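Supplied in C-alpha cells, the structure appears directly below.
A single protein chain has been omitted from the complex, and every remaining protein chain is retained in its original position.
Chain nomenclature is as follows: A, B and C, assigned in order of appearance, with residue numbering initiated at 1 for each chain independently.
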Amino acid sequence: MTPHDIFNEMMAKDQFSQWLGIELISVGPGTCTLQMTVRHEMLNGFGIAHGGISFSLADSAFAFACNSHGRHAVSIHCTIEHVAAVKLGDVLLAEATEERLGNSVSNYAIKVVKPDGEPVAFFRGVAYRKKMEWGKTGVAEQK
Amino acid sequence: MTPHDIFNEMMAKDQFSQWLGIELISVGPGTCTLQMTVRHEMLNGFGIAHGGISFSLADSAFAFACNSHGRHAVSIHCTIEHVAAVKLGDVLLAEATEERLGNSVSNYAIKVVKPDGEPVAFFRGVAYRKKMEWGKTGVAEQK
Amino acid sequence: MTPHDIFNEMMAKDQFSQWLGIELISVGPGTCTLQMTVRHEMLNGFGIAHGGISFSLADSAFAFACNSHGRHAVSIHCTIEHVAAVKLGDVLLAEATEERLGNSVSNYAIKVVKPDGEPVAFFRGVAYRKKMEWGKTGVAEQK
Partner (left out) sequence: MTPHDIFNEMMAKDQFSQWLGIELISVGPGTCTLQMTVRHEMLNGFGIAHGGISFSLADSAFAFACNSHGRHAVSIHCTIEHVAAVKLGDVLLAEATEERLGNSVSNYAIKVVKPDGEPVAFFRGVAYRKKMEWGKTGVAEQK
C-alpha cells in the first residue's frame, strides 16, 4: 500500500477528521499536509477557535504521516505551543515533517499556519510503531 | 464573579465544548472536573477515539481552571501523553489541578480517566495570565 | 535484583549524577526520591542555577524509577516547566512517581521542590522499556 492508499483507508473511517472538514493537500513517506476551515461550532468561550481544533488538525497530519510507512503507528506523546488566535472562517494548514524514523519510535514536527504563512501553533508528535501492517490482519499489541 | 459564574459565561459561548457534550462535575479556584461520552463522530481511522478528543476535553478543563481566578488566561503550552485507547461509548473524566499560580504564568496537571480510574491521558497546561478581567471590558493584549 | 540493587549498579557508573552530588533518599518499584545541593559551578548567566541542573536531577530520578522494575528503560521524551529560580546553596529534592507502567512504554511525573515544599520545576518523563534485563548480558536493541 502506498502512503496515499493508507491515507484513504484511514480517512474513510476517521469520523472526527471528516467532522473537522479536513482536506488532503499532500501525503508521502513520513509527510502529510492537510487543510481545514474554522466553523462556528469550533469556537471556545473567548469566541476564537478552541485549542483542541488546531491540535486535532495537527494530530491528524501526524497520524497520517507516521502511518505512511505501512506499519500501524500510535501516538505516545504530543506537545503544542499556541502562538496566535484563530478566528471563525480562518483557513488552517498543518504540515507534518518526519525528523527521525526509528524501529520502534518515530518523531515529527507539525506546523499549523494560515495560508499567508503566519504560524498558529507548533506541534510535535512521538509515535510508537507497532508490528501490525496496514492491509493485513493480526492480533492487536499494546504499547 | 465566582469560578462558577466564569464557567457559565465561558461555557455559554464555548460551541466546541458544547459539541463535545461536556458536563460540569465541579469547578473551584484553580480546579475543574468535566465529563463527556465518546460518540461515533469522535472516532479516528483505527475506530477508536481521535487523540484530539481526550486532548480537547482536558484543554477545556484547563481553560476553566486557569480562568477561574477572574483574569483572562490563555494557553501557552500543552503536552499530552496517551496511555490507553478510548472506545465508542466510553465515559471520560478530566480532572484539572493547579500546581502553581504565578503573576503572569500558571501551571496545571490534568488527568483524563475512565470512571473506574483507569488513566487514559496525562495532560499538562501552562497558561499566560492577562490583565483583563472577566466581567469587565477592555483592550485585548497579546502574549 | 531489587530496585535498590539496580540503583546501586547504575549510580556506581553514573559519573554525571555523582558530579551533581546526588544522594538517594528512597527508591522502590517505580519510585525514586533524590536530593542535591546547588554549587557555584552549576550557575548560569543570570547567577541562578542553570535550567539543566534541575532537569538533570529530575532526569536521574526518572531513570532510577523507570529502571527499577528490572528491565532496561531509556528516555523517549521529557518535558520541564521551570516555576521558580534556584540559588547557590539551595537544596533540591526530586520525587519521581510512576503514573502508568505499560509493556513497552511507561510514564512518570517528577516534582522538583525545595525542602519546604516550594515547587521549582514540574518534569514528566516517558520511557521506552527494552527487553534486556539488569544483571544479565545481551545484545543492545534500538528504540
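Just so we're on the same page, a residue touches a chain if its C-beta (ideal position, glycine included) is under 8 Å from a C-beta of that chain, and two chains touch if they have at least 3 such contacts.
Quantities reported herein were computed from a predicted structural model and do not represent experimental measurements.
Every visible chain touched by the undisplayed chain in the complete complex is listed here: A, B, C. The hidden chain makes contact, of the residues A:H50, A:H72 or A:R124, with A:R124. Listed for chain B, the residues touching the missing chain in the whole complex are 76-77, 79, 102-105, 126, 128, 142-143. Contact residues of chain A toward the unshown chain are 79, 81, 83, 99-100, 102, 105, 107, 109, 119, 122, 124, 126. If you put the missing chain back, the residues of chain C touching it would be 9-19, 40-47, 49-53, 55-56, 59-60, 63, 67, 72, 74-82.
Please note the rule applied: only the chains that are shown with their structure count from here on.
To overlay chain A on chain C by their CA atoms, one rotates by 180 degrees, a value rounded to a multiple of 5.
The geometric centre of chain A is 32 Å away from that of chain C, both derived from CA atoms. Separating the CA-averaged centres of chain A and chain B is a span of 21 Å. Multi-chain contact residues of chain C (touching two or more other chains) are listed as 79, 102, 105, 126.
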